[in-house]
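Shown below is the structure under consideration.
One chain of protein is taken out of this complex; the other chains stay put.
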């Protein structure tokens, strides 16, 4: 049998395989270059970017929980200027699309940043984080109110011709309503889920474990919630959906594709196994070979309900 | 040191300790009598009850996930008549409050069932399930819309003088808003969380694992989300809050109490360790002894933020 | 009852199949054939839920020390299929494991005069050995044992040693007759007109075929079922099957864990 075709296209971005790295778990790509052949994965999504450098939250910022982890990094990042100067040069050397995840505190900031990213040739597309639960004004409203989501996506849409992916928060009553609002505002693709808001308590100190009190839950613990939301959204919208949440293996990734995802992102798994993204792509290929499937796209939404 | 005081009072129901068994995970008490000394736990909450017997969902109904489990039992239960005839006689023999969890398909059904339960002396209180995600008309609307929640709680409140606990669904954007609606309708206490809606996919068969497609996620995987919501709600309302979600040990239970819970419920843990509820109460007592705390109530909401 | 058992031995008897002996309190000597155990595979949260296994054998051995009382053991036969059974397979003599047993109702041993036909598919033979041991003292027992290939055929010698007539078949013919165990069994039982009862355990398609034969030939038949289980004690309602009178308005669900795992075939809805 010929090698199966793992390529997919998301919002006009061609990926050699459906495995991307999730924002905030893979730095700017460079950090993992020693462990992963970056040219064997579908795309690199960089750490959430803002206009100015951002300090983030006090520490402790992370805590392990059963089957998952909480983080309250607070979107610490270098800001767009340092990004262009220090991170883009490395991304330029890698023959893999770089997608820039970003956020703002206001509509104007979102639009401004989208506009600046529009001018950077190395940026294959943008992913809007409207869902970060850690920062009081950094997305919590945009991510849980369909009208606000609509306006922020619209503002970004008008500021860039690059492909626009909107990353959805799972902390909502109705994920489909959020998805519709983003698609109405002409999002090219949706990615989900961002982290579920959670908390950890230290009985010894009688304090929250995280300095920020609450944080975002990720990892295999959240996979069932993520799969459910991906399935709901993929059945409701026509744009491609990118599945995220607890993906640790090729099997996990393929389950998301059956549920309707056209591609996936790998987050927490990068911490346990820095080569996870490359391994997952390989495991997907193996599955296709073993099952005589010539094209991974056959599996998208192939779940029989 | 004298033995510490573990007793708490929830909505007028006196509990010898804060550990109750969560609805649906402990049958009608009887099933566990061989493994647990039922007179060493705070209260027994029985399987969700409806007026007529209910068939529930097709099988498979359960699936293990990382750190948790999905269930889509679909509220199978014997109905109120069989409950009175076959389950109450056993509960009468146990010197521990029995709280009856129940649900309806309409406001009228909720009110009717509350009225019938009101006449049963063995029922110490009721817990309204407005949050079951499995049954299309069995709570999904009531549990995620504050107005609907208000009316169902109001209807129940008017039908019974027994203490009314309302059990909240975590599948909402704003848990505090839901809590307020229930308190406005004169709920005596709130319990949370019910299960998070999730899904599992079988790559081999390309089908959902659960016959019902989606199910409710419970177990340690959801504990961070549960703790966060309990903390939010306990800080927002004056009525007692009962913490539920992934409690496996005395430490887990005490963390919920620090976050603001006046009592806790143990669910999934009963499956791994049928004596879990009794053990957790014992572990809580041990902690109090070892730390020279004379009254567990000192810990309620004692988290220093 | 719930108890901590010590693993006495844990041996791979065929590729991927293990036979494990664990210690048990004396009360377990009263366990009935067809009952099962729930094992907590690790004292941790992964795997989270207990795993159910049939009772392959129960026995009592005299103590090594004169004057000391004798000790009871349980045996399980299991196939490695996922993380729980994989973990089990790594255990050694002296390791400990948390057990709930005996659970469920067992087989009805029925009339000693009639002949007993046992049908096992693959790992489905697990509860049949202890059953055969209990039956063979009083009745004629014939045992039909099938699998996909010869690696799935376990413990033939043990059954034969009991004095049970054993017929082996495999789908690929690598051991015994080629063909489905149910076909072989049907051929044999149609030959004679004796009174008999069938006892079957194995994959669902096999059980359906057995139930079909039982219905056609008017033979009483007990089947042992599997289901996903959380509690094992009739509380979670995760493991139910449809009883013969099931209708949505008037549900007749039976718990495999409590009402079963053994059911008379005509008590179930087979469609």
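In this document, chain identifiers A, B and C correspond to the written order of the chains, with residue numbering beginning at 1 in each.
Convention: contacts are C-beta pairs under 8 Å (C-beta built on N, C-alpha and C of every residue); 3 or more make two chains touch, one makes a residue touch a chain.
None of the values given here were measured: they were computed from a predicted structure.
Student: Looking at the full complex, which residue from A:248, A:266, A:284 or A:303 touches the chain that isn't shown here?
Tutor: Final answer for the missing-chain contact: A:248.
Student: Hey, which of A:54, A:116 or A:157 is the one touching the hidden chain?
Tutor: Only one of A:54, A:116 or A:157 touches the chain omitted from view, namely A:54.
Student: Out of C:22, C:45 or C:168, which is the one that touches the chain we can't see?
Tutor: Looking across C:22, C:45 or C:168, the contact with the absent chain belongs to C:45.
Student: Which residue, A:5, A:31 or A:202, contacts the hidden chain when the whole complex is considered?
Tutor: In the full complex, the listed residue that touches the missing chain is A:31.
Student: Could you tell which one of A:275, A:289 or A:302 touches the chain left off the display?
Tutor: Reading the full complex, the residue touching the unseen chain is A:275.
Student: What is the set of chain A residues that contact the non-displayed chain in the whole complex?
Tutor: With respect to the unshown chain, the touching residues of chain A are 24-27, 31-32, 34-35, 47, 53-56, 59-64, 66-69, 71, 73, 76, 219-220, 248, 268, 270-275.
Student: If the hidden chain were put back, which residues of chain C would touch it?
Tutor: Answer for chain C: residues 44-46 touch the chain left out.
By definition in this document, only the chains that are shown with their structure count from here on.
Student: Would you kindly say which chain has the C-alpha centre located farthest from the C-alpha centre of chain C?
Tutor: Ranked by distance of C-alpha centres from chain C, the top chain is A.
Student: Give the identifier of the chain nearest to the protein's overall CA centre, each chain being represented by its own CA mean.
Tutor: Per-chain C-alpha centroids ranked by distance to the global centroid put B first.
Student: From the C-alpha centre of chain A to that of chain C, how far is it in Å?
Tutor: The computed centroid separation for chain A versus chain C comes out at 47 Å.
Student: From the C-alpha centre of chain B to that of chain C, how far is it in Å?
Tutor: 36
Student: Scan chain A for residues touching two or more other chains and write them down.
Tutor: In chain A, the residues touching two or more other chains are 66-67.
Student: Mind pulling the residue numbers of chain C that touch at least two other chains?
Tutor: Expected reply: 45-46.
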